[in-house]
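Apart from one protein chain that is not included, each protein chain of the complex appears where it belongs.
Showing chain A:
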Amino acid sequence: MSTAVQGLVAPNPPRAAGRAPALTFALRAVGPLLLLAAWYAATASGVLTEDVLAGPQDVLKTFGELWADGQLPEALRVSVTRAGLGLVLGASTGLLLGVVSGFTRLGEELVDSSMQALRAIPFLALTSLFVVWFGIEEASKILLIGVACTFPMYVNVSSGVRNVDRKVVEAARSFGLGRLAIAREVVLPGALPSVFAGLRLATTLSVIALIAAEEINVTAGLGYLMARATDYLRTDILALCVLLYAVIGLLADLTLRLIERVTMPWRRAVSIR
């Protein structure tokens, strides 16, 4: 190089981030596709026999059959409704208590200790008790899912609210905003990242709680489908239900991430200057 100078070096700046979206998508697809291929290879080669695990093509065929005769849509409707209602119930309880506990001193003193104590109870241990208290109908199931979803939401929201910039809160107060207005205009938007973190954890947990709730006395839903498949050793239906649980969780998570982008436009504009 003609401009070489003794003792000097060219700086080594970080490479600009940003890959073609198509390539990113392809890279993300590699892992799941490999897993699918491994599953297919294991069942097609006979390493995994049908009584252990059905192959992906059989599962797909079963999906078609169950969908056509209406069993699957009905089961999905029932299960997703249970998980959804429980999630709404639990997440709003967690949100409310989290804001109260994070934002007010009195709220923290009143709410936090009991929430931390209740959080230590594994919700799975409550399954039978809830059946005794609330019966074998929908109420006990939805309440169990609700309880499970409350705590991750509460923990995240209360810490998110606590971490909201106090200086901005003070400024808002100096401009005459009341406590409710501050909570709505400043605290909640500021805590949104934590709210979404809590919501995503709660969503995952709602599916887990759904499975636990559907273990006992069900006459409809994915859990019912699984219970019957177990009686007849139908590994294709079992695998299908397992996959469907995963798909429900995945779709819920994707939806939340989409909402996250839409509701926090200010986060996309961040750059280092």
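We take it that contacts are C-beta pairs under 8 Å (C-beta built on N, C-alpha and C of every residue); 3 or more make two chains touch, one makes a residue touch a chain; residues count from 1.
We take it that contacts and distances are computed from a predicted model.
Participant: Name the absent chain as its UniProt record does, using one of the following: "Ribose ABC transporter (Permease)", "Cell envelope biogenesis protein TolA", "Aliphatic sulfonates import ATP-binding protein SsuB 2" or "Cytochrome BD quinol oxidase subunit I".
Facilitator: Choosing among "Ribose ABC transporter (Permease)", "Cell envelope biogenesis protein TolA", "Aliphatic sulfonates import ATP-binding protein SsuB 2" or "Cytochrome BD quinol oxidase subunit I", the correct UniProt name is "Aliphatic sulfonates import ATP-binding protein SsuB 2".
Participant: Write down which of A:Gly7, A:Gly70 or A:Gly176 is the residue touching the left-out chain.
Facilitator: A:Gly7
Participant: List the chain A residues touching the unshown chain?
Facilitator: These residues of chain A touch the chain that is not shown: 1, 3-16, 273.
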